[in-house]
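Partial complex: the chains shown occupy the same locations as in the complete assembly.
In this document, chain identifiers A and B correspond to the written order of the chains, with residue numbering beginning at 1 in each.
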């Protein structure tokens, strides 16, 4: 993959502002999961060895190894790859921020979204948004942080991440399996109103 | 203040204002385009010419053909153009009776609406620019590390399975139609113009002359009437039907002039496959 030619890509990482190191930072900044070096190499169209060198250099730089101010973030090799995290030295401040303003209750929007995921899983964020008629990105993140939904796969056609409910969700609902979810039918409007909408609800 | 429609043209000209028909996004949009192109001399814009242009545009639009929502929007344009045209025919000077005044006011109102629409259209270009710039930065939005998520207060959980089912049912149920005039039916059910053309052909072959009124008497829904109307236009272009109308606004009779049997081969691919 490192052989991908520059003219096919439309960019050469070494010519971008800040060079290849900055291009790596850009990708890492938006990565939610640890990213394997080989994947980063593919995205940047660079040899994996060089990417690994850069990653180690960035990690050292953020720690302040070269005499620069230590950063509040760190680049860590965790699990299968590399990801940016808050620096552990600042865990107290970050913890205050995370807890600040949080409530113990899920909002109505979060509960509704959870219900849609439960009955439509596996389902993408886009599909949930379409059903609810509002953007659900933030709410889905909350549900995911709370361990109630999780990524369960990827849509073959669109590449979109698919979500489903978790074991913790079943536990909180007092169910042992998804088969025990109550049928929707009794909660729906009268059948006569739905005769021609049946399709849409399958 | 009575502002003749010509004013728009003058402004348009001096600002190099021009609407290209390659982006069709609404009747006002199209109307502005047509008016700018024809230097706003509405009286000299033959509706037939505009119709031809519109059909040519739709035909050239893409291989996917055109759908009924576009076609019905065109009817709105055509009606608005007729209004404008009627208003324009009035002398701009002396206004004598109340009816004239009403027409003039209608014309000014329409003109004002067009100017207002144009302002928003120009602003939309600014938003498009901002949107494009924003699309080049991706925001950081990552999930919390487990040790941070563990700091969150325990969830108070009151929802049972039935409550969840009720929430799901409500979210998944179709939304009630919005209050006010609902035009979604113009876009919703796929009514094939080609199918309606076949229905009309079958009928006209058996009764070579029928009135438009008779042809749509059993249509039921307005959308079918529109489809049949469009089908007739296409059949006319194809040389399969001819129209007779003795007096303006009088009964329109349709004569079959095509082959007496065989499939109807319409030259456009219409709404097939992508009618939605």
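Keep in mind that, in the parts below, a contact is a pair of C-beta atoms (placed from the backbone, for glycine too) under 8 Å apart; a residue touches a chain by one contact, two chains touch by 3 or more.
Quantities reported herein were computed from a predicted structural model and do not represent experimental measurements.
*Asks:* Given that each chain type is shown once, what formula states how many of each the whole complex contains?
*Replies:* Each protein chain kind appears in the complete file with these counts: A x2, B x1.
As a working rule, only the chains that are shown with their structure count from here on.
*Asks:* Using the average of all C-alpha atoms in each chain as its centre, how far is it in Å between chain A and chain B?
*Replies:* Centres of chain A and chain B (C-alpha means) sit 40 Å apart.
*Asks:* Can you tell me which positions in chain A touch chain B when the two form their complex?
*Replies:* The contact residues of chain A facing chain B are 29-32, 83, 85-86, 91, 94-95, 98-99, 102-106, 111-112, 114-116, 118-120, 131-133, 137, 141, 144-147, 172-175, 180-184, 186-189, 197, 200-201.
*Asks:* Quick check: in the complex, which residue numbers of chain B touch chain A?
*Replies:* 138-145, 147-149, 151-157, 159-162, 164-175
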